[in-house]
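One structure below.
Heads up, one of the protein chains got dropped from this complex, but the rest are sitting where they should.
The first chain written gets the first letter, and so on, giving A and B; residue counts start at 1 in each chain.
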Amino acid sequence: MINVMRTQTKKGATHMRKIYTVILAVMFALAAGAAIAQEYPAKPINLIVPFAPGGASDVVARIISPLMSKELGQQIVVDNRAGASGNIGVAYAARASNDGYNVLLGNIGTMAINPALFKKFPVKPVRDFVAVTQVVDAPTALVLHPSIPAKTVKEFIEYAKARPGKLNFGTAGPGSNGRLEMELFMDYTGIDLVHVPYKGGAGAAAIGLLSGEVQCGFQTLASVITHVNAGKLKVVGIAAQKRIAALPDVPIMPELGYESMKSGSWQGVYVPAGTPAPIVNRLFAVMTRVMADPGVVKRLGDSGIEAVTSKSPEEFAAFMKNENEKWAKVVQKVGVVMD
Amino acid sequence: MRSVGGNRDFWAGLMFAGIGGAAMFIARNYPFGTTLRMGPGYFPQVLGGLLLLFGLYVMARGLRRSERIKGPWSVRALIALPLAMVLFGILMGSLGFIPALAALIFLSAAAGREFKFVEVLWLALLLTLLSVSLFVWGLGLPYPLIKLP
Partner (left out) sequence: MEMFQHLFFGFSVALSIQNLLYCFIGCLLGTLIGVLPGIGPLATIAMLMPITFNLPAVSALIMLAGIFYGAQYGGSTTAILVNLPGETSAVVTCMDGYQMARQGRAGVALAIAAVGSFFAGTFCTMLIALFGPPIAEMALKFNSPEYFSLMLMGLVAAAVLAQGDMAKSLAMVTLGLLLGSVGTDVDSGWARFSFDIIELTDGIGFVVVAIGVFAVGEIVSNLGEAEERQVFTSKVGTLFPTVEDVKRSIGPIIRGTLLGAFFGVLPGTGPAIASFSSYMVEKKVAKDPSRFGHGAIEGVAGPESANNADAQCKFIPMLTLGIPASGTMALMLGALMIHGIAPGPTVMTKNPDLFWGLIASMWVGNLMLVLLNLPLIGLWVSLLKVPYRLLFPAIMVFSSIGIYSVNNSPFDIYLTAAFGLLGFLWLKLECPPAPLMLGFVLGPMMEENLRRALLISRGDPTIFLRRPISLGFVVATVLIVVLMAAPVMRKKRGSITG
């Protein structure tokens, strides 16, 4: 009798040991999972900016990185990798480690327009990055030189229709979002304007506009607002989702019927594909808090940039895909080809 | 006529002509456009052609006048210095700042006439310390000091 009982106890003990082992293993796994998510970040994080210091992306990066550092408890290092319309930085970020220590500040150019322009470029943002969230939008405006006697978009269209091929619009280059936006607009309205590119970015094009060399163009509000306030330039329409506080009397393009022109030059945060979901979610939460900070909002606002965040990483991914498709159509229609 | 080998203007001219010709060749398929509506190929082709002409002129002049290339030069320096820089570039990306600096300093020093190992070592230590304090700690440039492969 006692023998049987002892054997039974031994079997039961092994059983119990097995169960304990399983429970312990699960606990460890949970703890480890929590530990990974909590240990991150354990060292400084690279914020890769694919443009040179001083540009719009760089300014945004420098405005948000101090607060990001505070929220994450680790230093954020702004890493400028400029060149090839941002492609050099994007390529670098795509190859970087996907452990959450490399974050890319992408924008409309690098993430939505370049894939259509640079067909040979091997990195495809939709495939090679995980979208975290949008961070800003720099609304673009349809700017006119005073020599054009139009006060609204409608008047401008009439004026332009009467002079096909006579008016010039200035841009930062053949593949720039200013150019593509104008092409989209010309497609909607049937007007015919001549494209005049400027090297040296948006600043150079704004100068051309001021001097009257070109008579119109889509420029980021930030680069022209001082001139508008001084009466040197006119804004007749803004590509944004709601009216801009600085120019409350100017209608936004969706109001006038241009549904798809509701964002300007946007920027967002990305991580390389394969970054674990807990890290993506952590970054999402941090960025949402950072972009809601009143100091950040004010500083961006003073530069004409709006802090905008997505409702979720998935929403941003969908937005980006949408943008990709929209601009791919425009690029194809216009026939721009960049090697 | 003296040998062409050391003929300064011959080689100068040859270099110009060579580059000019190469430029024209490479740019041969770029859209040329017209003078009033220039394409991307216009300037490269025109400049390449001009360079070719200048080069031929200088070559011919060199053969006529035969001025010599002056002075000795150090093949060692010619190889070691660019190599040192290239190595620096490679190592910055792969092994980090300190190995890159070490390679640069040692290889550069090797380009010179004298090479006293201990002296170079001290120099390397000093320069590395200076660079790290100045650039990484001082200016905050994001260079990893040593990256283990």
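The definition used in the following text is that a residue touches a chain if its C-beta (ideal position, glycine included) is under 8 Å from a C-beta of that chain, and two chains touch if they have at least 3 such contacts.
Treat the numbers as computed from the prediction; the structure is a model and nothing was measured.
Participant: Touching residues of chain A against the unshown chain: what are they?
Facilitator: Residues of chain A in contact with the hidden chain: 52-54, 58-59, 62-63, 65-66, 78-84, 87-88, 91, 117, 168, 173-175, 194, 196-199, 201, 203-204, 206-208, 210-214, 222, 225-227, 229-230, 295, 298-299, 302-304, 336-339.
Participant: Against the chain that's been left off, what residues of chain B make contact? List them.
Facilitator: Output for chain B: 8-9, 11-12, 15-16, 19-20, 23, 26-27, 30-31, 36-41, 43-44, 47-48, 50-51, 54-55, 57-58, 61, 69-74, 76-78, 81-86, 88-90, 92-93, 101, 104-105, 108-109, 111-114, 119-120, 123, 127, 131, 135, 139-142.
Here, only the chains that are shown with their structure count from here on.
Participant: Averaging only over C-alpha atoms, locate the centres of chain A and chain B and give their separation in whole Å.
Facilitator: Centres of chain A and chain B (C-alpha means) sit 39 Å apart.
Participant: Which residues of chain B touch chain A in their complex?
Facilitator: Within the complex, chain B touches chain A at residues 140, 142.
Participant: Quick check: in the complex, which residue numbers of chain A touch chain B?
Facilitator: Within the complex, chain A contacts chain B at residues 46, 77, 79.
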